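Removed: one protein chain of the complex. Kept in place: all other protein chains.
Letters are used for the chains, namely A and B, taken in the order the chains are written, and counting of residues starts over at 1 for each.
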Amino acid sequence: METALDEQILHFGLGSEPQYLDPHLATSVAAHNILSALLEGLVSEDPKTLKPLPGVAKSWEVLDEGRTYIFHLRKNAHWSNGDKVTAHDFVYSFRRILNPNLGAQYASMLYPLKNAKEFHQSLKSLAIEDIGAKALDADTLVLTLENPVPYFLELLNHYSWFPVHQPTIEKFEAYEKMGSAWTKPNNFVGNGPFKLKKHHINSVIEVAKNKHYWDAERVRLRGIRFYPIEAVYTEERAYRSGFLHLTQSVSADRIDFLKEKYPDELHFEPYLGTYFYRFNLDMPPFNDARVRRAFSLSIDRKRLVEKVLKGGQAPASTFTPPGTGGFYPDPGFGHDPETAKSLLNSYLQEKGLEKLPPVELSYNTSEGHKKVAEALHGMWKDILGVEIRLLNMEWKVFLSTISNGDFTLARAGWIGDYVDPHTFLQMWRSGDGLNMTGWANKSYDQALHQAEISISKEERWKSFQTCEDLLAEETPILPLYFYVHLTLRHPTVKGWYPTLLDHHPYKYVYLAKEDHP
Amino acid sequence: MTQQSSSLGRDAWLRLRANRMAMLSIYLLLGIFLISLVGPWLSSYSYEQQDLDHIFQSPGKNHLFGTDNLGRDVFARTTYGGRISLAVGLLATLVSLVIGVTYGMLSGYLGGRMDAWMMRAVDVLYSLPFIIFVILLMVLFGRNFLLLFLAIGAVEWLTMARITRAQTLNLKKAEFVEAARALGYSHSRILFRHLLPNLIGPIIIYATLTVPAVMLLEAVLSFLGLGVQAPMSSWGSLIKEGAEKMDAAPWLLFFPGSFFCLTLFALNFLGDGLRDALDPKSSKD
Partner (left out) sequence: MSKLIVSRFLQAIPTIWIIATLTFFMTRYAPGGPFDSERAIPEEIKVKLQSHFGLDQPLFHQYLLYFKNLLRGDLGPSFKYPDWEVSELIATAFPVSLTLGLFSLLIALLIGIPAGMLAALRQNSWLDYLPMSLSMAGICLPTFVLGPLLIYTLSTQLGIFPALGWHGPSDWVLPSLTLGLFYASYIARLTRAGMLETLQLDYVRTARAKGASSLRVLTKHAARGGLLPVVTFLGPAFAGLISGSFVIESIFFIPGLGKFFVTAAFNRDYTMVLGTVLFYATLIILLNLLVDLLQAWLDPKSREVR
């Protein structure tokens, strides 16, 4: 670790092996952590606030009430092989990810672009040129949007918007092919502060400083080594024996212990995500809103967070984490055991039931999910007298069970893709692929649509609040808590700040002794 | 005939009774059985009763074995887990013992082409992906508790069969087998009367080694959703969770681990004693 200071090599706990290093195919946090070192989009982000800063584009203009963006690219932006980064590269990249034959999972991130959705889903017969991305010349890029999107510039920091190097893609015939060798160390051509040096699967991914990067002077780290250590306990041991500067996560059961031993190195950082349960509205007893509300009202979320999770998570009384993009929804999901009991009783009386038949709660196998499920099992038993049967499943079995609607109550979680309530509330639109509760509500769809087309913040917040109110009233879901990113981080890591999306632009990061400025 | 077998049994029992370690083991096992049976009732807490205000309590007056991460009584959970682990461990071992020994003896005794194909079938079963196999079992039959035995039995009998076969091959040319054949005894008589007692030693030892493997395998299967479901407990799952928290809350590993260990020690010394007692050769002394 001491030598690491002189070497300026950051040892990074990656959590898991990324499936792809192709920004248009990547789908994971692990991939983000690598790709944000290897590539850079039109804008970059402020290390503290994540507000957009100049990236490959040195400046931009916003026209047509936010429907058109003109980006002026810097002349000194280069690929790691020395080629210049041009506006054409971006157009090529956007067309690639929106090409339906590529099968990119995150193509929908580009749907704000005009005609992007129609082209990608082949809804209309459109030419690839109809997509709202044009290069006026090598240094000028014009993006035309379908509707104004207030968080558009922030969106550009998602890897799906990152550029790829056209000659490399073509050399490996990877334009519409998933699975290709272009992402291997000697082949990868990127435009980020670092370049890919080594990739041993399940062992290490190493990046080294890219001297062709336009802002290379600012980059102080000489390299980063990413270790995909999946087992949390192993990652913790790795950290404690000086193998890592920072861990991807920390087991909730270790918090008390680590708080005591490493008070200055254990960090609880807010993270844009909600942990919740889905009700299946097609299955009794949850086809009745009274039962759903009774289940929600009987949970003491504060106690769950403080006594069981103990990781500084916040109890969730809304679905959208408060403060997302500046939106603070009024709390809707409360704790009221008496009302819960009377709601359930009125349901039981109506159905002529003595007590509720056992309810099955499905979750994918993990210590953390099990603990929450067991705690709720206790609360529901105490207050409602309901017998809950816990069903743990292997991950893929769980996924297929949920998407087949073969559950009554199931665990879920959602991490925001961008800092706007929309990333959360869009999933409860009737019939949305992520909804899966069977809940369909016209007023909700209307309010959501209103928010999507509104420009003024006030109007958007008002519509989002309507959405939240409807969620609380109907309770198709059971928000439990808002995520916290728990991590161990060595005091020598500088220029690293807690951010909502857990993004940490590496060009500001460096290693220094504690007393060093 | 019955006269002879009962006297064989009585001889074995007499020899076993003379073995101090084996008798001690029997008492110990009985003790563990008893505490697992009545323990959950002795405790004033149920195995699933949570007390979020008293989590991770070290062993003390209120909680003899301490409490876990949800404030549940570890004594209640350990003894309750004993019921499940003992039942699964002993029954599944017995199942794999019966299948493995019969299959292995037949294969070795028949020999030749039959033996070759019977052993290739074992190779096939060794190689199939176990996780997928278990997932498919659950898809086909639901979360039936009996599947647990099927899944465990399917893997655990294989090595047992190979060991038995090797011993059979080794012994079938021995004088006493030749003699029995010359006397015109039936195959089943030769197999079970003459061969089995002579290869019982390694089989008993391997069976006692199978018990802990089965108990731990149960924890793996519950990960896949088969068998024990939370908040129920078993020694396997308690040990697995305890191992992860051993420096912060060592009692979570220590108590279920001790029960697990004591059971294995007792089973092994009992196994050794049984081996000696059943050994036909030792009667010549």
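Just so it is clear, a contact is a pair of C-beta atoms (placed from the backbone, for glycine too) under 8 Å apart; a residue touches a chain by one contact, two chains touch by 3 or more.
These figures come from a predicted structure and were not determined experimentally.
Between the chain not shown and the residues A:Leu10, A:Val56, A:Leu73 or A:Ala107, the one that touches is A:Ala107. Within the set A:Lys124, A:Arg237 or A:Lys513, the residue that contacts the chain not displayed is A:Arg237. The missing chain, though absent from the display, is touched by one residue of A:Ser59, A:Asn76, A:Asn202 or A:Ser430; that residue is A:Asn202. For the options A:Leu63, A:Leu399 or A:Ile453, the residue in contact with the chain missing from this view is A:Leu399.
In the complete complex, the residue from B:Leu24, B:Leu91 or B:Met246 that touches the missing chain is B:Met246. For subunit B, the residues touching the chain absent from view are 116-117, 119-120, 123-124, 126-129, 131-133, 135-136, 139, 158-159, 162-163, 165-167, 169-170, 173-174, 198-199, 201-202, 204-206, 208-209, 212, 216, 239-240, 243, 246-247, 253, 257, 260-261, 264-265, 268, 275, 279, 281-282. Touching residues on subunit A toward the chain that is not drawn are 17, 19-22, 27, 100-105, 107-108, 121-122, 177-181, 183-184, 200-203, 227, 229-231, 233-234, 237-238, 240-241, 243, 394-397, 399-401, 403, 412-413, 433-434, 436.
We take it that only the chains that are shown with their structure count from here on.
The distance from the centre of subunit A to the centre of subunit B, each centre being the mean of the chain's C-alpha atoms, comes to 46 Å.
On subunit A, the positions that touch subunit B within their shared complex are 233, 251, 253-254, 256-257, 303, 307-308, 365, 367, 370-371, 373-375, 377-378, 389-394, 397.
Interface of subunit B with subunit A (complex): residues 48-50, 52-53, 55-56, 69-70, 131, 135, 138, 143, 222-225, 229-231, 241, 244-245, 247-248.
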